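With one protein chain held back, the other chains of the complex are shown just where they sit.
Chains: A and B, in written order; residue numbering restarts at 1 for each.
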Amino acid sequence: MKRKKTPSSRALVRLWIFLALAGLLVLLSLLAPLLCPNDPYATSSSVMNHAPCAEYPLGTDRYGRCICSRVLMGARTSIFSATALVAITFVVGTILGMLAGWFGGIVDTIIMRIADAFLAFPQMVLAIAVAGILGGGMLNAMLALGVMGWTIYARLARAEVLALKKEPYVQAGILTGCGPIKIMVGTLLPNMLGPLVVNAATQVGVMMIGIAGLSFLGIGVTEPQAEWGSMINLSRAYVQLAPWAVLAPAGATIITVMIFNYLSDLIRDCLDVGVEK
Amino acid sequence: MILEVHKLSKSYGTKDSSLNALKEVSLQLKKGEILGVVGESGSGKTTLLKLISGLEVPDGGEILLHEKPLTARRSRGNLRAMQMVFQDPVASFHPRRTIEASLLEAIHNLCGKETKIDLEELSKKVGLSPELLKRRPAQLSGGQCQRFAIARAIAVQPEILLCDEITSALDVSTQAQILRLVFEIRKNTGTSAIFVSHDLAVVSCLCDRIMVMKDGMVVEEGVARQILEEPRDEYTKRLIESVMAIK
Partner (left out) sequence: MSRETILEVSALNVGYGDQVAVKDLSFSLLRGEILCLAGESGCGKSTVLKALLSLPEVNRFSGEVKLLGTELSALRERERRETCSEKMGMVFQNPGASFNPIRSYRKQFVETLKSHGKYDKASFKSQVEKAFEKVELKDADRLLSQCPYALSGGMNQRMALALAMLLGQEILLCDEPTSALDATIALQVAQELKRLRDVSGISQIIVTHNLAMAGFLADRIGIMQGGRLVEMGDADQILHRPQHPYTRSLLAAIPRLGEFSGKEKEEVRDDP
């Protein structure tokens, strides 16, 4: 019988560090309004494309708006919306996947064929199409990305359920009168969460880039709302004059996505050598 | 006759490649009887139990409990009447729950939430100390888990125990204890059992009647003594010969 080992203390320490970092990012984005050195929406014709200085820690963009403030406000938009999107798609996808795996038959066929239909399109192309049709705006961008985002969790959840269904303790549960919902929530879900959560953590970064991408193309968040992708788009033409206007939001995106990606790796490592004693 | 199975069939696979796991298998079980089902891998004996217990739906045939046909959806009463014990004792309990929690869940599901049950008494009935109830399956030995699995099965007072290779994963001495336990349960409560095993020697020392299966079909069936002393089918004879008994 496979005996699981406990995660090494080093792995656990790293996990906590990065969980703290991710938490810090979320906190920063929450407290953004309090931390902004300047008004993120205030334009100023006198300080356009100004280099970083004491008053403007990360310089200004071509409208004279403080980049640091906008990056902080953008954090709120990007991180929050990405996390919210992942949470929603996670719940919807997992539920659909579990139902498909457990009941099989026609339920499975319907859910999986719908998923297949969405997966037939390249994600960004579909997102662009949906966002374009619905018009711009954060909500529509989230919808555009979410329309396919759930399929990952659905497939994973379905596969896990199919495998776990064969376990003796699940069969014993059925035979001792546990209803399907009780088994799915009480027995299957806790044993499935590992891979699902790892995927979710990675998807935060993916969704963030997706939103940034849509905004960059102009069909996501619209001006003057601060969002990293649209900030990059806006300052793209001036990159030689004011590189900080592009580098700051780009750097913020990279760092955030990297933290979440590494976090998902650490979660996976800790769960792989999962503990239960 | 508490259980009758008529021409049960089951096949797996797609249109192109199907596996006939069970081909029109019939059997009968009397009250208080232990029926042994012997067969090698691929004989369909495990599939037979899965169909009888309701874990899987047959393609053809019917199962009658007290002369009433059983449908795919089993009622609480039906589930309570037939309880199963599995081959892997430790894996048949939820890994993260204590044995106590698993036992209580089974009893509350099938006998009603208000049912009072003396778990200590139940543990002693299967020969285990009640303090082991607080442990998780991974903290118990295979033999201990299997005894608790049997406890879980008999707690709801079933009429039939379905035993799927319940001693195959256990050591010889533990196996002997489990067989003795099943025997005592039958003696004390009159619970019938269908005992599936690949080991003819194990089946022969526990069962009243023996059914030999091969490739999804029943090859021979009858009273244990007769099957072993006067086997009629060639396969049965080969099976008996291949039991390397201590002479």
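Quick note on the criterion: a residue touches a chain if its C-beta (ideal position, glycine included) is under 8 Å from a C-beta of that chain, and two chains touch if they have at least 3 such contacts.
In this text, all values refer to a predicted model and were calculated from it rather than measured experimentally.
Asks: What are the shown chains in contact with the chain that isn't displayed?
Replies: Its contacts among the visible chains are B.
Asks: Can you work out which residue in B:64, B:138 or B:205 touches the chain that's missing from view?
Replies: Within the whole complex, the residue contacting the unshown chain is B:205.
Asks: So which of B:9, B:175 or B:191 would be touching the chain we can't see?
Replies: B:175
Asks: Could you pull out which residues of chain B are in touch with the chain that's been left out?
Replies: Contacting residues on chain B, toward the hidden partner: 34, 40-41, 127-129, 132, 141, 143-144, 147, 171-177, 179-180, 183, 198-202, 204-208, 224-225, 228-229, 238-247.
The rule is simple: only the chains that are shown with their structure count from here on.
Asks: Find the geometric centre of each of chain A and chain B from their Cα atoms only, then give the gap between the two centres in Å, rounded to an integer.
Replies: About 48 Å, centre to centre.
Asks: Quick check: in the complex, which residue numbers of chain A touch chain B?
Replies: 1, 3, 167-169, 171-178, 187, 190-191, 276-277
Asks: Using the touch definition from the top, list the residues of chain B that touch chain A in their complex.
Replies: Against chain A, the touching part of chain B is residues 53-55, 76, 79-80, 83-84, 86-88, 90-96, 105-106, 109-110, 136, 138-139, 149, 152, 156.
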